[in-house]
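Remarks on the structure that follows.
Every protein chain but one is kept in place in this view of the complex.
Lettered A, B and C in written order, each chain numbered from 1.
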Amino acid sequence: MAVKSYIDAVRDTLMDEMRRDPRVFVMGEDVGKRGGVFRATMGLIEEFGEERVIDTPLAESAIVGVGIGSALAGLRPVAEIQFADFIWPAMNQIISEAARLRYRSNGDWTVPLVIRAPYGGGVHGGLYHSQSVEAHFYHSPGLKIVMPSTPYDVAGLLRAAIRDEDPVMFLEHKRLYRLIKGEVPDDDYVLPIGKAEVKRQGADLTVISYGLALHFCLEAADVLAQEGISAHVIDLRSIKPLDRETILEGVRKTGKVLIVHEDNKFGGVGAEVSAMIAEEALFDLDAPIARLAGPEIPAMPYAPNLERFYMLSPEKVADAMRKLAAF
Amino acid sequence: MAVKSYIDAVRDTLMDEMRRDPRVFVMGEDVGKRGGVFRATMGLIEEFGEERVIDTPLAESAIVGVGIGSALAGLRPVAEIQFADFIWPAMNQIISEAARLRYRSNGDWTVPLVIRAPYGGGVHGGLYHSQSVEAHFYHSPGLKIVMPSTPYDVAGLLRAAIRDEDPVMFLEHKRLYRLIKGEVPDDDYVLPIGKAEVKRQGADLTVISYGLALHFCLEAADVLAQEGISAHVIDLRSIKPLDRETILEGVRKTGKVLIVHEDNKFGGVGAEVSAMIAEEALFDLDAPIARLAGPEIPAMPYAPNLERFYMLSPEKVADAMRKLAAF
Amino acid sequence: MAARHNRPQSLRHRDIGLSDEQVREMYYYILLGRALDERMWLLNRAGKVPFVISGQGQEAAQVGSAFGLDRDRDIVLPYYRDMTMVLAWGQTPTEAMLGSFAREGEPSSGARQMPGHWGSKRLRIVSGSSPVATQVPHAVGLALAARMRGESSVAWVSLGEGSTNQGDFHEALNFAGVHKLPVVVFVENNKYAISVPESRQIACSHVAERAASYGMPGVLVDGNDMLAVYEAVRGAAERARAGEGPTLVEAECYRLVPHSSDDDDRSYRSREEVEEARKRDPVAVAASYVREAGVLSEEEDAALRERIRREVDEATEAAEQAPQPSPDTALRNVYAEGGAGAWQ
Partner (left out) sequence: MAARHNRPQSLRHRDIGLSDEQVREMYYYILLGRALDERMWLLNRAGKVPFVISGQGQEAAQVGSAFGLDRDRDIVLPYYRDMTMVLAWGQTPTEAMLGSFAREGEPSSGARQMPGHWGSKRLRIVSGSSPVATQVPHAVGLALAARMRGESSVAWVSLGEGSTNQGDFHEALNFAGVHKLPVVVFVENNKYAISVPESRQIACSHVAERAASYGMPGVLVDGNDMLAVYEAVRGAAERARAGEGPTLVEAECYRLVPHSSDDDDRSYRSREEVEEARKRDPVAVAASYVREAGVLSEEEDAALRERIRREVDEATEAAEQAPQPSPDTALRNVYAEGGAGAWQ
C-alpha cells in the first residue's frame, strides 16, 4: 500500500479511471500541458492526449455546460473549476441544468458529471481564492457533494463520483493537497457517497466536521484526551446526502454536539446538521448544539493576521470543545 | 389609507421613490412599455421616460452587473429579475461583486442596489417559474434579503431597501401579487430591515414563517383557535438579517416551534432558524423543533396535482401544528 | 449569406435536392404545426389548458431545419417554440397535446414541465429548460462527445435572437469554434424578446454577424421560406459532418402572436406591424409554393388540411382523456433509483 499526498490521490485516481473507462475524460482551464494550477492533472495529457485532457477556454459556464452535454451523450466528464471561488458563473448550469435534467425528463436523460473544485483557505488566497462553496449548493436536490479529508477518502470517493449516474461536486480542500499524506490501497476500492466516518470513538462530546477542519478537530481531541475529555469525532465526508444514522448515533452516545466548519456559520452546513438533530434527537441532548465556524464576513482576507483571524485552528476547536464538555 | 394589492404596493412605491429621488431608476427585461410581465412597473415609463425605466437586453448578469456599476456611481438602481428562477446567471455578480464591494474596498466603494425578483409557486409555473431562491443567498454576508408578505410590508420595506446603503434582494411572492390586499398608508413610512413581526400572539406553540406560507399559517392558526390551540405566529419579513430577539422571545413563550416555508427543507432558511434556537434556547424547548417545508425535489412540477403535492396549504400547516401541539 | 435564387420557383426544391414527396411532407408539418398551435390557443381561451407558448410564424424555419438534418442520427436541442420542429422530428400531436394538458404519459417530462419543454432520448431530442440559452453549451458537449467517439452526428440547437445576449451563447460558441465541433446553432429571429424589439436587444444589425467572433460562418436566411432554411441548415450540417466545424444560422421570422397566452402584445407593437408581417406568413408562403410548383393540387391540399384537422381532434381528445400523473410520482427520478435514499 502506497503512502500518498491528498493531491496525488486525486491525480492517480483520475489516471486509473481514465485507463479503466474510455468514457472518462478531464476538461478545465490549464489542465493540459500545465497539468492544472495545482498539478492535479499532471501527466494526464502525456498519456491520454489532447482529446481526453481538454484545455478549455476561460469560461466556467461553458466548462460545466459542455461537460453536461458530453455526459448526456453518455461520456463521463470530470470538469475542473480552477478555484471553487470561480464556480459562480456556472451556477445556472449546475443548479438549473445538471441537478435537474434527470428530474425534468422524468428519468429519460441523465448527467453523470463530476465537477472538481479546490476550495478553502489558509493558503494566502485572499477573498477570492479561499472560499468554501458547499452551502450554496447543498440546498439543491439532484446534486451530490463530496468533501474528503484524507488521501484514502479522496481515492475511494472520487472513484465513486466518476462512476455515479448523477452529478457530483467533488470539493478538495486546497490546503490539504500537500499537507496530508496517508495510505492508499492500490486496488480499485470505492467508498459509498453519503456515508460519514467515525474517526475517533469517544464518550463526552461529539464533534462533527469535514475537510481541513476535521484534522483540527482530531488534533484538538488528542489534546483533550490528555485532559481527560473523550471526544467522538465524525468526518461527514459527504455533505449531500448527509449520513443521518452516523450523526444521530454520535448524538445519542454523548449528548453533546459541536459542529465545526471553516465556512461561515449563518446558513452553513452546520445549520442543517443542527436542525436535523434538533428535530430528531432533541431529548438526547444535554447541552445546546454548538457550532464553531468562520465569521460572518464575505470571505477570508489576505493579510496573514486577518487570515488567521478567519481560519479555525486546533486551539480554537479545543477551546470550543472544552467549553462544551464543561457545560 | 388606501387598500391595495401586493403588486400595486410594489408599483406605487417604485413610483413614489422615483418621484422623491432622481437617483432612483428601474431596469430589467420588459419593464418599459410592457410594464413588466407581472405589471409591477406599469406606468413608470410614461412618467419617467426611457432613461429611468430601462428595458435591458436579455442578460441577467448584465442587469445586475450594470446595476452595480450605476450604484457605484451613486445612483439607486432597482434591477428586476423577471422570475427569481432566472437569477442564477447573475450569481457571480451578486455574490462575488455586489455583496463584497464594500468589504473588499474596506468601505471605500458601496453598492446601494435593489434586486427585485418574483419568486414562489402555486401559479402553474412548473420547474422554472416557481422557485424559492432565498436559501441560496442567505449564506452570503454583505447581502440583505427581504421577503414581505403583505402590501403594507411591501411598501415599507421596499422603501427601506431603496434607501439602504447596501445591496438588498427584494423577493416578492408572485402568488401574493393579486391574492392579497391590505391597507397601505399614504405617507412615507419605512420599515426597518431585519425586524420580524408577531402577527398573532399565542401560548401553545410558535409558528415561524414568511411569504405566502405565512398566510397559510395564519389561516391554520384561526382553525386551531377554534380547537382550543393558541398559536404564536411570527412573520420573519427579513431573511437576512434574521430577527434573533423576536424569534427567541417566541420560543420562550411557548416552548414549541414549527418553522414553515415553501422552499425545500434541507438547507433551507428553517435550518438556520432551528440551529440558532438549538444553540441559544435549547432548554426553553418542550418539543423537537419542527420544520414543515417543500419536498426534496429539484423544483415544483407543472401538472396541477403534482404542484399541489409540492405546495403547502392551510390544511398541511394545521396538521403539523396539531401534531406539535399534541406533543 | 444564403444565395438568393432567381430561377422559376417551380424548380427550386429539385435544384436543392428535395423530391416532390419531401416537399409535400414539409408542407404537411408546417400545416400540422400551425393547426395544433391554433388549437392550443382555443383550448387556452376555453379554460382547458393553462398556458400556450407559440411557434406561429416560425414553422418554415423549423421544418426546414428538420429536413436539413439527418433525422436518423443527428441530435437536436430545440427551444420552447419548436413544436413544429419536434413534430417533424418524430413526436406526435398527441404527445404535444399531453404537454398542454399536463397529463400522464407526456413523454418529455412526465408533465413536470410547462408545455414546450421538449425531450426524448429515443428520438435524440435533449430535454430543455426554461432559462434561455443553457442548451447551447449542451449542444457543444454533445458534439464534442460525437467527435471523441468518431461518430458523424451533428448537434442542432435553437434559440431566440434575444437569447443570443446571454453569456452562455458566447461561451458555448467560442468553445465550439476553438475546437471546431459539429454544431449547428440555429437562431429563430422573430424580432421580439417578449416586448423588446431586436433594435433594443442586439447591438449589431444581424445575429449572424456574431459568428465572426467565433471563427465560424454566419448564415442569414429567410425564415419564412422552408426551402431556403433547408438549404442553409443542410449546408451547415454537411460542413459539420465534414469536420469543418460549427455554423451559426439566423432565420429571419416574425412572431405572429403574443409571446405567450399570458401576454398582450398591443402595448408594445402596432396592429399594422403585425398585419404587415402576416403577408409573409410562412404557412401562406409554403402553400403558394406547393401550388405553384405543382406538387399539390387544390383538392389534395383540402384533403391534407382535413386529415390534419382530424389528427388535431384526435390528439386533443386523447390528451384530454388522459389522467393526471399520480401525485406521488413527484418524488421519483431525483437521483438514479435503487440507490441509497439517504438524507439529502
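Here is the rule we go by: a residue touches a chain if its C-beta (ideal position, glycine included) is under 8 Å from a C-beta of that chain, and two chains touch if they have at least 3 such contacts.
Keep in mind that what you see is a predicted model, and the values were worked out from it rather than measured.
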Chains on display which the left-out chain touches in the complete complex: A, B, C
Per the touch definition above, residue among A:6, A:119, A:152 or A:310 touching the missing chain: A:310
Touch with the omitted chain, as defined above, among B:33, B:124, B:181 or B:244: B:244
Residue of A:19, A:124, A:178 or A:252 touching the missing chain in the full complex: A:124
Footprint left on chain C by the chain that the document does not show: 165-171, 173-174, 176-178, 200-205, 209-210, 212-216
Contact footprint on chain A, counting only the chain that is left out: 29-30, 32-35, 37, 55, 57-59, 61-62, 85-86, 88-89, 124-129, 266, 295-298, 301-306, 308-310
Where the unshown chain meets chain B, residue by residue: 25, 51-52, 54, 56-57, 59, 61-62, 64-75, 77, 89, 92-93, 96-97, 100-110, 141-142, 144, 164-166, 192, 194, 240-244, 276
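By our rule, only the chains that are shown with their structure count from here on.
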Centroid distance [mean C-alpha coordinates] between chain C and chain B, Å: 37
Mean-CA-position distance for chain B and chain A (Å): 31
Contacts with two or more other chains, residues of chain B listed in rising order: 61, 85, 88-89, 127-128, 266, 296-298
Numbers and ranges of chain C residues touching at least 2 other chains: 109-110, 112-113, 117, 129, 131, 167-168, 334, 343-344
